[in-house]
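For this view, one protein chain was removed and the others were kept in their places.
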């Protein structure tokens, strides 16, 4: 098909599909889960299952609560007490709330102790800390990213570098924002996270859970060894992920391909799932929570089940300044930042990873 | 000096009744083309037509038609040519078809193409002539088809625009 | 059974379709359309702006809620800019002023089930 005009182009997009086995020594599934820090929604689809299995249910209900802290100044994170008791003790995630990565100053504290500040040009210049121009710049830099490694020795309280960062964030430009915060640590009793922001308006939230049962859903046949599908025998990974999207969005897949309204229908070959359980959790979810869910789904197949596979879909925050690890994330017209596992009975898995229009390729 | 990149479409208007070619004028052809582009490409196409789209030359004897448009949109104009099924001239509706013979980036390449095309046409037409006068008439008609003047004119236009583009 | 060996496919700009989550709004909120009228409205918006050739690409109404006028649309990636702009420039339905609100756009249908910008 020839292009008549430039209007036939569409923004760049990337989707990575991987297949492997959880028992494979080189499998990086754990790294991918642990490195995707800011997750806002997770959904689990289990075919041939009427109610959420009890194991999963208890994990879903035990997902850590999170806090929304209003107007929290960033320098507080650097204060010695907070730094020692919270940041360095490990696994504290914080993300600025209601800030848009393509418009506003956006901040994130990664559980590794890295503080990422994605700033507009004015703020960056006033702050005077060293950073990199964002990869989202158009023609001239208007956005910069500063990464401060709080776990680094050169930034220990008392050092010159520490003093400089502290001065910039406290005296020079006192950056503040609403923050979502959550922490994964069993020994929370020792120093609860909430005790650190009693000076600020904050609220504690529990992730919201919704479960629904789908019935008589046509579902594509897939084979774990064939990402690209086999003619007549199994569907390819792209057909499957579109179907998965359709089911999660409540789209009718029982269509005749010839109707006026929509030509979409479940790809062939297909089977009909009598029942399927779709459970969705929304909140500020830590990578540890996701990993627990993934492990539990694997164990679901310890005993023989009718389901050939289950899926675990994780949506990241589209306005997070990072996608995986410290890779910069942005928002052009949609801030794709998500991954999805298809977990097969025999510990084989497929993993889909998607990032936005100008993002780096997923790991 | 940077100037706007143009594309030139060398076309041929074919009439079911060839003598009625004589009735054609630039305006009627332009209107028919613009309507065809609007039908094929909607308001967007019509908008694009407002942009340096012009009938540069029309030979009412042979039906050779020479169009200019922006390089970025020539495919869009080109694709609409089959939508021209008739021309309105002096109150008459004349069934016709427009074929594109050549697409060029400069008038010169179109001119070269036209010379070759005309030579072939002469060879094809001359054996069909029944009298010497007819031969002369065909020759004159075909030879009258030249873009040379147009080229000079365009160069002048470019010079005029040179001042405009000098800023780059 | 042998475990699956590692394989990685990087699909760059490979999505055949783009998906849009949209809603149609009217000045007074009790205006109703059927699913077919809804699709016809979009078809004519496309026709008006891009004509018979320019609008000659298929799109699907994957989901439509009659009571909220919200929908999910699937369009060939090469038609995304055109469909989107046709929706943008649509201003009335049966002489009644209206507007399409585009809530989310993605090359991945799965991404439409999680929009963190809705998160309250």
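To keep things simple, chains are lettered A, B and C as they appear, and every chain counts its residues starting from 1.
The rule is short, and it goes like this: a residue touches a chain if its C-beta (ideal position, glycine included) is under 8 Å from a C-beta of that chain, and two chains touch if they have at least 3 such contacts.
The rule we apply is simple: contacts and distances are computed from a predicted model.
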Absent chain per UniProt: "Ribonuclease P protein subunit p30", "DNA replication complex GINS protein PSF1", "General transcription and DNA repair factor IIH subunit TFB5" or "Exosome complex component RRP45"?
-> "Ribonuclease P protein subunit p30"
Write out, one label after another, the shown chains that touch the chain missing from the document.
-> A, B, C
Among A:61, A:137 or A:159, the residue in touch with the chain that has been omitted = A:137
Could you tell me which of A:30, A:126, A:152 or A:233 touches the chain that is not displayed?
-> A:126
Out of B:8, B:44, B:57 or B:78, the sole contact with the unshown chain comes from B:44
Which residue, C:4, C:81 or C:109, contacts the hidden chain when the whole complex is considered?
-> C:81
Sole touch to the unshown chain from A:21, A:39 or A:99: residue A:99
Which residue numbers on subunit C touch the omitted chain?
-> 25-27, 48-49, 81, 84-85, 87-91, 97-99, 101-102, 105, 117
Could I get the residues of subunit B that touch the absent chain, sorted low to high?
-> 4, 43-44, 46-51, 70, 164-168
Provide the residue numbers of subunit A that touch the chain removed from this figure.
-> 6-7, 11, 98-100, 102-105, 120-123, 125-126, 134, 136-140, 142-143, 173-176, 178, 332-333
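In this text, only the chains that are shown with their structure count from here on.
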For the protein chains shown, what form does their contact graph take: line, ring, star, complete or other?
-> complete
For the chain pairs B-C and A-B, which is connected through the larger number of C-beta pairs in contact?
-> B-C
Using mean CA coordinates as chain centres, what's the subunit A-subunit C distance in Å?
-> 24
Hey, how far is the Cα centre of subunit B from the one of subunit C, in Å?
-> 40
For subunit C, residues contacting two or more additional chains = 53-54
Per-residue multi-chain contacts in subunit B, two or more chains | 41, 76, 79
The residues of subunit A that touch subunit C in their complex are 1, 3-4, 7-10, 12-21, 23-24, 26-27, 40-41, 43, 100, 224-225, 227-228, 237-238, 241-242, 244-246, 248-252, 260-264, 282, 313, 315-319, 333-336, 338, 340, 344, 346-349, 352, 354, 361
Subunit A partner, complex, touching residues on subunit B are 41, 72-73, 75-76, 79
Parts of subunit B lying in touch with subunit C, wherever the complex brings them together = 37-45, 76, 79-80, 83
